[in-house]
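As you look at this complex, bear in mind that one protein chain is not there, while each of the others sits in place.
And now, chain A:
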Amino acid sequence: MALEINGQSIALDEEGYLENLSDWTPEIATALASGEDVELGDEHWDIINFLREYYEEYQIAPAVRVLTKAVGKRLGKDKGNSKYLYSLFPYGPGKQACKYAGLPKPTGCV
């Protein structure tokens, strides 16, 4: 699979995740989201940016449980629950947000 953007072809794996994490740009996130009929707003970007920072620090994508806890701590308790995260990323906050953030699927995620 590949994503065509600005005349460039970005390699994706069979589930639509970036093959090379270093290819990521915000435009790619927007394009991947619009391919799934999601328009990224500030609240989506909060989560995407958090995931990228987490990956930068720990070299893994966090499990949903960890993401939920960490979001609650950083962005406020009202956002640290799966209802809020699923409202932003209905296909699963781990899977879907990590995809837009250019990260691999979280370890242990099926």
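In the analysis below, contacts are C-beta pairs under 8 Å (C-beta built on N, C-alpha and C of every residue); 3 or more make two chains touch, one makes a residue touch a chain; residues count from 1.
Criterion: contacts and distances are computed from a predicted model.
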* Chain excluded from display, named as in UniProt, from "Spermidine/putrescine import ATP-binding protein PotA", "Zinc-finger domain-containing protein", "Glutathione transport system permease protein GsiD" or "tRNA 5-methylaminomethyl-2-thiouridine synthase TusC" -> "tRNA 5-methylaminomethyl-2-thiouridine synthase TusC"
* Which of A:Ile5, A:Leu40 or A:Val66 contacts the chain that the document leaves out -> A:Val66
* Can you list where chain A touches the absent chain? -> 54, 57-60, 62-63, 65-66, 69-70, 73, 107-108
